[in-house]
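Here the complex is missing a single protein chain, while all its other protein chains stay put.
Labels run A and B following the written order; every chain starts at residue 1.
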Amino acid sequence: MVDTLLSGQLLFAALVSGSLYALVALGLNLVYGTLRLLNIAHGDLVMIGAYVAFWLFTLLAVPPVVALVVAAVLCAVLGWAVYAGLFRRMLAKPALARRVEANSLILFYGISVILQNSAALAFTASPRAYRWLDTVITWGGVSMTLNRLLTLGVAAGLCLGVLAFLRFHLFGWGLRAVIQRREAAQVVGVNIERVQLATICAGFAVAGMAGVLVSMTEQITPFMGFPFTIVAFVVIIVGGLGNIGAGVLAGFALGLVETYGIALTSAGYRSILIYGIFVAVLMVRPEGLFTRAVRT
Amino acid sequence: MSFLEVRGVSKRFGGITALNDVSLTVEKGEIFGLMGANGAGKTTLFSVIAGHAAPSSGEVLFKGRRITGLPPARICRQGICRTFQIVRPMAGLSVAENVRVAALYGSHGLRPGPQTDAKVAEALAAVGLDDQLETLAGALTLSGQKRLEIARALATGAELVMLDEVMAGLNPTEIAHMLDTLSALRRERGLTFVIVEHVIGALMTLSDRILVLHHGERIAFGTPEDIGRNDQVAEVYFG
Partner (left out) sequence: MKGIWPTAGVVLAGLALAAPLSGNAYLTGVAFQIAMWIALAQSWSMLSATTGYVSLGHAVFYGIGGYVAVLLVDAAPFPLVLLVAALAPAVFAAVIGLPVLRVRGPYFVILTYGLSELVRHGVMRIESALGSFGRMIFSAPSPEALLWWMVALAVAATLGAWAVRHSRFGAGLAAIREDEVAAETLGVPTARLKLLALIASAIIPGAVGGLAMMRTGYFEPGQAFDPVVSFTIVTMALVGGTDSVRGPVMGAIGFALLSELLWSSFPQLYMIVLGAALIGFVLFVPQGLSGLVDRIAGRRA
C-alpha cells in the first residue's frame, strides 16, 4: 500500500487530473470574476468540447490537437452568444437584470439541463470513447500514456499562459482591475464591456479545450460535465474569488487529494469524496466566493 | 441602576480599533445624542448594543441585565430596537405587513388577531403613515421608509429606540416633520432614544445629553450647550 502511495505513478495521475481541474476552474473563475455570474452550466462546455473531439476524430479522423482549436472557437462563440443575448439585454432592462441575478443559479441549471438532454437526444446517452496516442512510455519507473502526458502539458501550459497574460499584458491588467474594483476600473478608462466579452469568450473556450483533453482518456457522455462544475466550484471557493493563481494551485491540490483519496479507498468513493469536500467547504465558508483575497 | 449602560466597550476589526473603551449611561425617558465624524464609531456602537456585532471587550447592560453577545432578535424582545442608516424596508411586503412582523415578533409577542391589527394601526398613525397601509414598502419615498422603520420599532414594543441617521437625506420640511414626530413620541410614550445624526442642528435641538466620539474614543460629553462650547469638539469638527 505504502509503495503505491509513494510511487511516481500515482503522482503522475494526480498531476494530470489536477491540471484539468485547474484549467476548468480557471475558466469559471474568469467568468465569475468579471461578470459575477455563477455559471453552473460551465461543466457542460467540457462535455461539448469532448463531443467535438470525439466526432472530429471518429468521422473525419481529425486529431484532437486540431479539435482543441475547433472546440475553443465553438465555445468562444457560445460565450459571445450568451453575452450578446443575455447580458446586453440585462444592461438595458434593470428589472430583467434583477430577476436574472436573484435566480441565476436556477436559470443556469435550466440551461445545463437543456444542454445535457439535447446532447443525449442528438448522440444518445451511451458512453463513447476513442483511442489516440495511447502508446505507453516509461520514464524513471513511471509508465504514462502519451495522451496523458499531452493533457498535463497542454492544461498546465494553458494555465501558466493565462496567468502570464494577466500579469504581463496590458489587457490582463485591465481584466484584473475589473475583477477587483469594477467601478474604479471604469473610471481609469478600462472598457468594461470589452473586457467582459473577451473574458466570457476566453472562459468558455478554456472549458471547451479542457473537454477535448478529457475526451482522450475518459468516457464521453451527455452528463459528464456536471462533476466538473462541482470540482470547479470547490477549487474557486478554496482559492478565493478572482484569485486566479491560488485557484490554479487549488486545482492541483484537489487532483492530489482525489487521486490519493481514491488510492486509499476505492474508485467507488470518488463522488463521495468530491461532494463531501464541496459540502464541507461551503459549510466552513458560508459566504462562498464573496471573500476578499484579490490577488493574481 | 441606569436604563442602558455601556461599560468599557472596545471593538477591533483585524488591526483597526473602531471603538476604544467607550462607556456611557442612558437614563429612562431621555434623548441621548451620539456625535462624531464618519468612521468615529457611532454605527459600530449601535451594532454592539443591538447585537449585530459582539464587542472585543466590555459589556452592555439594559435595565440592569447583561445583554452583551445576545443575538439581535433576543435583544429586540428585551425592549431595544434600532433603525438602519441605509434603510431596510421589506420591499415586497406592504407597509402594514412590515409593521405587523414587528408586532408579532417584538417584545409584545402578539398572536395574529385584532389586537395585533390595532397595534399596527397605532404605530403607523404615530409616524403619519396610516394612509398608506397597503402601499408596498419598496414604493415609499425615502422619508416614508425612514418613518416605516420608526413605526416598526414602535410596534416591537421597544422601550429604547436607537435611530441611526434618521434625518439623513431628508429635505428641511421633512426634517422639521421628523423632529415633531420624535418629540411627540417621547412626550406621549415616555420612550427613550439614542440617536446618531449628521444634521448637527437637529441633534442639538433634540438631545438632552450628547456624547462625542472621535476615532472610536470618547472626547466630550455633556448637554448640547456644553458640547457647543467644547474646544476639542470645535477642533475636530471645524478644524
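The working rule: a contact is a pair of C-beta atoms (placed from the backbone, for glycine too) under 8 Å apart; a residue touches a chain by one contact, two chains touch by 3 or more.
Every value quoted in this text rests on a predicted model; they were computed, and no experiment measured them.
Between the chain not shown and the residues A:6, A:60 or A:113, the one that touches is A:113. Looking at A:127, A:153 or A:276, the residue that reaches the missing chain in the full complex is A:276. Set against the missing chain, the residues B:11, B:42 or B:82 yield one that touches it, B:82. Although one chain is hidden here, its contacts on chain A can still be listed: residues 38, 40, 96, 99-100, 103-107, 109-114, 116-118, 120-121, 230, 233, 268-269, 271-272, 275-276, 278-279, 282-283, 286, 288-289. Listed by residue number, the positions of chain B touching the unshown chain are 50, 52, 71-74, 76-77, 81-82, 84, 88-93, 97, 100-102, 104-107, 109, 111-112, 152, 156.
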